[in-house]
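Every protein chain of the complex appears in place save one, which is left out.
Chains here go by letter, A and B, matching the order in which they are written, and residues are numbered from 1 within each.
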Amino acid sequence: MTPGAETAAFWSRLIDLSLLTMLVLVAYTMLRSRHLFAIVMLSGIYSLLSAALFVSLDAVDVAFTEAAVGAGVSTVLMLGAMLLTVRREKTQRLGRASLGIAVVALVGAALIYATTAMPAFGDPAAPANSYIGAVYMERTAAEIGVPNVVTAVLASYRGFDTLGETMVIFTAGLGVMLLLGPGSGRGGRSVKDRPGKDEAP
Amino acid sequence: MTQFLAQLPVLPIIIPLIAAPLTMLLPARALKGRIPCLFATLVSWIAFAASAAILHSVATAGPISYHMGDFAPPIGIEYRIDLANALVLTLVSGVAALAFPFSYASIRAEIDDHQLSMFYAMALIAMVGLLGVVITGDAFNVFVFVEISSLSTYALVALGARRDRRALTASFNYLVMGTIGATFFVIGLGLLYQATGTLNMADLKIQLAGRDNPMVEAGFAFILVGMGLKAAMFPMHLWMPNAYAHAPSAVAVFLAATSTKVAVYVIIRFTYTVIGADFDFAGAAFEYLIAPLAVMGMFFASIVAIFQDNLKRMLAYSSVGQIGYMLLGISFGTEQGLAASLVHLFNHGLMKGALFMAAAAVAFRVGSETCDGFRGLARRMPWTAAAFIIAALSLVGVPGTIGFISKWQLLSAAFDSGRAWAGFLIVASSLLSVIYMGRVVELMTLAPAPDASAAVREAPLSMLVPMAILVAANIYFGLSTELTVDLAERAATSLMGAAR
Partner (left out) sequence: MDLLAFAIERYNYWIFITLMMMGLFIVIARGNLIKKMIGLNVFQTSVFIYYISIGKIAGGTAPIYLPEDLKARMAHGGDHAPLPGKDAIGAGAIRVDESLHGGAGFAGNDLQSLAGKAAPPEGAALHSAPEGAANDILAAPPLTIEDHAGAAGAAADLAKAAAEIVYSNPLPHVLILTAIVVGIATTAVGLALIVRIREAYGTIEEDELEAADDIAEFGYVPSKRGLPEQRAGA
């Protein structure tokens, strides 16, 4: 590696590390805060930070999607739901903290155990990077001819996953229509006596 | 024709996948809402026919591999169908083919007319999600279809809110637990992917050979826990009783008969096809963790079931116990145990489907979901009562029914693998099921009907016929074991062969 490249690598790694640290700080603030509005805003910031991290990790398509979906759509949905419900989390002790800590500690321990065997970060010879992913890089130019390999894989090699993904979005839209749309009986039990929206006189 | 048959493996998925959005566009309120129901029924029959054709083809000529978009695996997504998937595929589509016509009367009574088209679209999506999980040979594709089936299920369960608002909280809890489960599954996949670089199940097996390391162990554990959540494995079952109890009755029929079974299938698939037998930790996990949990689930859930007043919740707890039998069978680590689990998986789908259908018919006519609604049922709704009694006998394990076949297989697998204790525990927990089923049967036959009995009629034919078919299957497969036991044994042999 040339000295210039090395410096660049150093700085990009430094950016990664600081973004990651900021993510933890934001997540911790979200955990502590009880102002739902603040938490929703922080979750937008959290998504933007992770989008920035994805750019730094070369995942530009993912960063774009995360910024649009995570920071944009998701925040708007959360704000809407918050306005329709409550603004503030109740101060309360749920008695679940100990259960939460136990579960979380167990899961964390399992993952930390797993990291001991993980290939080093950025290792080009790691199995994940040297096998199918590399094959996609090799073949796309000749077989698909699209410059963006992520697009090529998304639409061709793993196109069926993408069809499923479209179906997931359709399902979610249909689900929201069933839950909130006409005939959903909004308002719970009491709505039974009320005529459906479009039947209202 | 050959060209058409070559595309056979993808038909049970792609036809409902296209049909679901179309269903949504059908008129909901014309002809008393029959159009969307008939259309969905037709689609589910096509899916069932395709599944049965696949099962026949796999049973006679060996496993099929279908390459999505003609990209050969592991580059592309593969559908790989051997006997184990084909069997579960047939179960899911078969139950759906009966549940759709069954649902007509019940759903019209329980949800708003405006929503019928959307409801049937959603139900088709739930079916296609489960079928997609079963049929695929690609690990990440499993996740996508798990989410399709889960999201649609959350919405379907919440539709019960028109009768009881608790459906909403039940659905939300299910959503939280289900999402945690699915995300655990993705973490597990990530670990396996990081260790191997591939997502194709058969290829994962090849790449994993000889790589016993913490990543693979943790990955397997995450997949097990994630799918355990979806399967309502004992300590992670809390979402399920409420979800089934408050879902619309017809939805509960389909879910109870299929959804947890599919999750158990995924556990089997990953244990044998992906991880395989040369990993000691997988065997140890089943021996020392899953088996005790399975046994605890068998007893705990059965005891809780005895004290339930809501019939659907009682049946749901019973399902938690029955999942325990399946996991116990897998944990033996023998071919016989695996075959017994597969048989029980298939049989339990049939009997729970029949029981929930009877419960739905009672809810439809009597309007009650508690055990009280079953008072004097044998005189008020004789056919429904008879169906319930036969299915209950099957659940308990009376000879001549499929329940007996499953229990017999499990018992002989237990004793042959030198686990006499497991055999005794299976018998003991079956006695518990005698208590909770017996209580309801007693109410039906011996207790006098409440005064209003004159008003109650037998369930309509659209309910009785599917119920009768399912009950007949309970007896048929209990007498003729060719299809289930033989195929399950062959499936187990090939799974174990692949695992080695």
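In the analysis below, a contact is a pair of C-beta atoms (placed from the backbone, for glycine too) under 8 Å apart; a residue touches a chain by one contact, two chains touch by 3 or more.
Since this is a predicted model, take the numbers as computed values, not measurements.
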Who touches the missing chain here, B:Leu87, B:Ile187 or B:Leu487?
B:Ile187
With the missing chain put back, one of B:Glu110, B:Glu147 or B:Glu217 would touch it. Which one?
B:Glu147
Residues from chain B at the interface with the omitted partner, ascending
3, 5-9, 61-67, 70-76, 78-80, 82, 137, 140, 143-144, 147, 151, 154-155, 158, 161, 164-166, 168-169, 171-172, 175-176, 179-180, 182-183, 186-187, 190, 193-195, 197, 199, 202-203, 205-207, 209-211, 213, 215, 494, 497-498, 500
On chain A, residues whose C-beta touches the chain left out of the figure
1, 5, 9, 13, 16-17, 20-21, 23-24, 27-28, 30-31, 36, 39-40, 43, 46-47, 50, 53-54, 57-62, 65-66, 69-70, 73-74, 77-78, 80-82, 84-86, 89-90, 92, 94-97, 99-101, 103-105, 107-108, 111-112, 115, 117-143, 145, 147-150, 153-154, 158, 161-162, 164-165, 168-169, 171-173, 175-176, 179-180, 184, 186-190
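One rule holds in what follows: only the chains that are shown with their structure count from here on.
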In whole angstrom, how far does the Cα centroid of chain A sit from the Cα centroid of chain B?
30
Note which residues of chain B are touching chain A in the complex, please.
17, 20-21, 24, 68-69, 71, 74-77, 111-115, 118-119, 121-122, 125, 128, 132, 138, 140-141, 144-145, 147-148, 151-152, 154-155, 158-159, 161-162, 164-165, 168, 187, 191, 193-199, 207, 213-215, 217-219, 221-222
As the complex stands, chain A meets chain B at residues 110-111, 113-114, 116-119, 126-133, 135-136, 139, 156-161, 163-165, 167-168, 170-172, 174-175, 177-179, 181-185, 188-189, 192, 196, 198
